[in-house]
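Removed: one protein chain of the complex. Kept in place: all other protein chains.
In this document, chain identifiers A and B correspond to the written order of the chains, with residue numbering beginning at 1 in each.
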Amino acid sequence: MTVKHEGARVERRTKIQINNPSSFRNVKLFFLGFFLLSFASLLFLELDLAKVAARLPKMGNVLSRLAILSFDKLDILLKATAESVSVTVLSVFYSIVPSMILGAFMASNIIGSRAARAVISWICSIIRAIPTTVWVLIILACLGFGPAAGIIGMCFHTLAFLARAFQQSFENVPEGNIEALKSGGASRVRIFFQAILPGALSNMISWCAIRFESNFSESTILGMVGAGGVGYTVMACMNGYEYGRAGTAVLVILLLSFGLEALSIRLKKNI
Amino acid sequence: MNKILSVKNLTKRYRNGITALSNVSMEIEHGEFVAIIGSSGSGKSTLLRCINRLIQPTEGSVEFDGSDICKLSSAELKKIRRKIGMIFQHHNLVNSLTVIQNVLHGRLGYMRTIPAVLGLYSDSDRRKALDLLEQTGLNSFVTQRAGELSGGQQQRVGILRALMQNPMLMLCDEPIASLDPHSAKLVMGLIKQLTVERGITCIVNLHQVEAAVRYATRIIGLDHGNIVFDDTPDKLTDDIIRKIYGGNPHDLIIGGKMHEGTEAQELVS
Partner (left out) sequence: MKEPKLKSLCRKFKKRIVLLAVIVIVGGATWFARFNPLAIFFEMDTFISFFIKDFFPPQFVFQAENIRALFVTVAMAFAASMTAFLIAGFLSFLGSDTTSPSLILARGIRAVASVFRNVPTLVWAFILFMSFGIGETIGFLALLISSLGFLTRAFIETLDAAAPEIREAAVATGATYWKRVFCFILPDIIPGYISWLLYNVELNIRSSSIVGMVGGGGIGLVLFSYIKMYRYGKAAGIIIQIALLVIAFECVTKNIRKRILS
């Protein structure tokens, strides 16, 4: 009996394991932790799903009224759209050059001092951590209303984001290009303009395209907190029960957003 | 003299007018090591993939194990494919899984869906996989991620995966094209071992004429979708090589051109 027992025990111990123990465990742990936390979150939130279910017809109502597009006062809508687009364009445009400078100062293949890079990196992280909308609110509080506030506000976040993105692009330029110039005795500035910048250019354009998409999205949201633009049109129209016009505005947002997405996909492929 | 594979009048025409294979016929016998040589675009890949119907032939028949593969239903096709092992130029392993998990994938065709999906391989399967790995000298990599192995090691894992299917036939699509000479030798040696020791018939696409001559029992030369040579390696003259590749034979021994374009490839499931 004991022999059989031992035999069985030995059998079980030698069951051949086919998984990679460490990485498999990590993935399992991650999913477990994530789902547990999320379940806890769901329970923690006071989700009144019953109320939502009860009011579902009302949402259908709202959606259907939004769908009945009204082309009244189209000029206001177009003006608001132009404003949002302008804010998007300018916030990216004016961030490009400062970001290049900041990004250059953070890149490990341009600046040697780890401490200096770390400091700038931290500052950028903190700026980036504050959502764009919050930045705009700050600027609005200090400089008053208007699209200019929106532009400046968005510039802060966009700058920090692009600086980090450009840093990556700069660091990804192959060593070879840089070494060739270094061995010829070129100054750091020259190396930057002749080797690093051209090498990172296509990458940088991609990042700008990504920013265009995000910033347009942000600029529409800004309207809802008071900086003008299409978002404001949506809010004002819905508050005034002019659902048709609001629907048209949402459609405009959707179409432009689609367009920007398609543009950035095209840019990414071409380059 | 028992035939294992009988290809008759195989033709493949693509929608854009390109004819990859034109009236290809060949009979393969048990235990042969057949090397198919030809330049890029000659139809080697297409021919191999038509045999297990990864590409659907336009005309012709492929007789294997008593049935015409071209006429099988989807379910029957899957059953037959179990008996045909295949290895690829780029190994085609699942990089994030372990080596032994990849090897065990060879048994999936024989398992029922639920255990297969849950990865519940039987003990005997696991033992067999482990034995194979030991025999090939890869037992130190058993639970390592497949993506971390070198090219040659990955290719050998791919061969073991095919072996787990207990195949009668092995199709090898440019198995050594991306390998360094030493790994290439190990892989070709392993394939040769399969024919000699296990009696598995192997059909191997090769760019390297020298490897073909050294290992194969039979060489088939393709040129623009047509068979222009089908005989034992000693009958392969420089003239014929020149005709197939359109260049001086001695310039062709070193390493492969790019894998043939397979843009119009249709995966038939």
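To be clear about the criterion, a residue touches a chain if its C-beta (ideal position, glycine included) is under 8 Å from a C-beta of that chain, and two chains touch if they have at least 3 such contacts.
What you are looking at is a predicted structure, and each value in this text was computed from that prediction instead of being measured.
J.: Kindly state which of the options B:Gln165, B:Ser178 or B:Asn205 is in contact with the chain not pictured.
T.: B:Gln165
J.: Can you say which of B:Ser22, B:Ser39 or B:Asn52 touches the chain missing from this structure?
T.: Considering all chains, including the one not shown, the answer is B:Asn52.
J.: Spell out the interface residues on chain A facing the chain that's missing from view.
T.: Within chain A, the residues touching the omitted chain are 23, 26-27, 30, 34-35, 37-42, 44-49, 51-52, 55, 58-59, 61-63, 66, 82-83, 85-87, 89-90, 93-94, 125-126, 128-131, 133-134, 137-139, 141-143, 146-148, 151-152, 217-218, 220-221, 224-225, 231, 234-235, 238, 250, 253-254, 257-258, 261.
J.: By the contact definition given up top, give the residues of chain B that touch the hidden chain.
T.: 52, 54, 78-82, 84-86, 88, 90, 92-97, 105-106, 108-109, 111, 113, 116-117, 119, 158, 161-162, 165, 171, 267-269
Convention: only the chains that are shown with their structure count from here on.
J.: Go ahead and note the Å separation of the Cα centroids belonging to chain A and chain B.
T.: Between these chains, centre-to-centre, one finds 46 Å.
J.: In the complex, go through chain A and note every residue touching chain B.
T.: 15-21, 23
J.: Would you tell me which residues of chain B are touching chain A in their complex?
T.: Against chain A, the touching part of chain B is residues 97-98, 100-101, 104, 119, 121, 123, 126-127, 130, 143-145.
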